[in-house]
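Let me give you the structure first, and then I'll get to my questions.
Showing just some of the chains, left in place.
Every chain is named by a letter (A and B) in the order it is written, and numbering of its residues begins at 1.
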């Protein structure tokens, strides 16, 4: 069976975006607006940091999953496809280490 | 040509982990330790939130790319493969909307 991918997650978010808000957490997030989604992204980032510092692998995996999920919902709300993010990552990583460093520092 | 994927990004991070810290931003991050990587993740999450609120698509794509990059570096530092995060996302999204909501709320 092909492995679950972020494209699959994106499709699920897409399909839940059309669901009843009472039945779908994803839909209710999208309806709550960008400030609410931004707040959730911030919370999950902080929980990911805390989990990484704690050294608890299972908790880090769970929080990273929450962070990725909420990032994809936020991107969806702004009509940004994850492919656009991947294209940006491809562009950046095509640079050499030195160029990369200079770019990120600027 | 196959599309750039997070698995590709993970390989690049892996290969740069073995590079000279002076030549690679990735390597220097990994050597700086989890608190430093956690701090960068937090910064990129805040910048992603600000970009989403501003409504500037290009800036949102750039900040989301930075967030994903720093998340993968943090996971690498804790020996967590992104596949583990995908498996967790697959498990969660296999649940129905109602179950999903109950789980995330708990």
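In this text, a contact is a pair of C-beta atoms (placed from the backbone, for glycine too) under 8 Å apart; a residue touches a chain by one contact, two chains touch by 3 or more.
All values derive from a computational prediction rather than experimental measurement.
Oligomeric state of the entire complex in this file, given as copies of the one sequence with 2 shown: 4.
Basically, only the chains that are shown with their structure count from here on.
Overlaying subunit A on subunit B by C-alpha atoms takes a rotation of 180 degrees, rounded in steps of 5.
Averaged C-alpha coordinates give centres for subunit A and subunit B that are 8 Å from one another.
Residues 3-6, 8-9, 12, 16, 19, 23-28, 34-35, 37-39, 41-42, 45-46, 48-49, 52-53, 55, 57, 60-62, 64-69, 71, 74-75, 77-80, 83-90, 92-93, 97-98, 100-101, 104-105 of subunit B are the ones that touch subunit A when the two sit in their complex.
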